[in-house]
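Take a look at the structure below.
Only a part of the assembly is drawn; its chains keep their places, and the rest are absent.
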Amino acid sequence: MKLIIAIIKPFKLDDVREALTGVGVTGMTVTEVKGFGRQKGQTEIYRGAEYSTNMVPKIKLEIACPADLVAGAVEAIKSAANTGAIGDGKIFVLDIGQAVRIRTGETDETAL
Amino acid sequence: MRNALKLAGAAGLSLFAAMPAWAQEAAEAAPAVPNPGNNAWMMTSTVLVLMMIVPGLALFYGGLTRSKNMLSTMTQIGAVACFAMLIWVIYGYSLAFGDNTIAGAEGYIAGFSKVFLAGVTSDSTAATFSDEVISEYVFISFQMTFAAITIALVLGALVERFKFSAMMVFALVWLTIVYFPVAHMVWGTDGVFLDMGALDFAGGTVVHINAGVSALVAALMLGKRKGYPNEPMPPHSLTLTMVGTGLLWVGWFGFNAGSELEADGTAGLAMINTFVATASAGLFWMLTERVMGHKGSALGWCSGIIAGLVAVTPAAGNVGPFGAIVLGAIASIICYFFVSKVKPALGYDDSLDAFGIHGVGGIIGAIGTGVFHDAMFGGPGGDLALGAQVGVQALAVGTTIVWAAVGTFIAMIVAKALTGGRVSEEVEHEGLDIGEHGERAYN
């Protein structure tokens, strides 16, 4: 089992979720985050005080899935989240050692 | 404001009947000095209408937009109101209420005699509908807030995509070719609507039908928000929308009861009607939702309140309290269907339902005033030729619709030509707060 962590642009969330559903992903967890990277943040000015935040609002997805689904899922995210512009985001894949569904106690792949 | 000529006579009579002879003579002899009570009420009313704009309408509309456009919505309302005030003292008051007229346009527009408020001093007075007067500066201020709120109302259909600069150009043209003439038609001493006997107590035609129809036309010309209607665009803060609703209701008493220009019993009638028509409309919207199988909603309550306020505007001093209750209920139910069924079916993006509530509610109010004015429905109008009055009302409504539509068309063409009209896709996407103003509403 793998944990896919994807950082995407907020307005791409719906597209990505649909793409993932399309390749068989049934669940995910979504967090509002701020990203720091090549993309520059907006500049805000308040009465002459300029703040360039450098922090850009992003959405983080966490998707646990069986190893054989990973390639498809990564591909789905990659194409759905792509705009071609700086700041499109990243995908990281980690190993999961164990998974449990709280409601049923099912474990590992059946738990996803 | 109501039919000046007719009611002025009646009020004058009853007033005189109530005065001893010596006082009648004195009243006739003395030049007109405002009664402080009337001046006080009109200043209070003026302040209340300002409160309708900021923070009232700014919160009502702002709460309904997405948070990335909150400041843009509020700032556009605030700034366009400021602009309207300046235009008003420069030439707007003169065009709407000046005492000469442009030759050939009699009844449709006044002239330039009061440009830059020429000749007005602290001692100048404006006549009320009885034989009282109020300070002209107060009258100018009161009417100034009407111009300011009307143009701000139009923005409801355009938020989240209309450029700030476009809005300013639009406002300049629209006020000049739509608002000032229509105001003159309704309130000018030789105004054509007044002349034909149209009843419009507090400006349902000038303010709500005018703003609503203009909003519709402008929205059609501007196009939908990107993503509408597929992308969810829930209100970012119904809490603030409810605050705005409350302040609008509170301020509307200045609007409606203030339109009597005196603190008399008719102002009291306008006040009680503004309570009960609104209360009725607020509840009937929620009830309609229930009947349609949904939950009664907070936004439903707010929408009903506004629909009721809009509908009772022309009716305020022209109907009885129970006519007002029925009128509020009818307006609420029809606006509900318009906003929830007709608009989605037609597919245009009147973002915050400026037409669906102000336009539709205003039309119902104008026609309904013709009906409920009749003594048969508890109105103060005596036994009237009901059909005739309704016809007159409909004629005024129709004229306003056409005038507003054509004028808005022109104003939008100019605004688009000079400024582009709409923000770039990127700005629309990032939000107008950052894109147009370089700020965020919440940090």
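The first chain written gets the first letter, and so on, giving A and B; residue counts start at 1 in each chain.
Rule of thumb we're sticking to: a residue touches a chain if its C-beta (ideal position, glycine included) is under 8 Å from a C-beta of that chain, and two chains touch if they have at least 3 such contacts.
Computed from a predicted model, the values in this text were never measured in an experiment.
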item	value
Chain composition of the complete assembly in this structure file	A x3, B x3
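In this section, only the chains that are shown with their structure count from here on.
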item	value
In the complex, chain A residues that touch chain B	11, 14, 42-46
Parts of chain B lying in touch with chain A, wherever the complex brings them together	231, 429-430, 434, 438-440
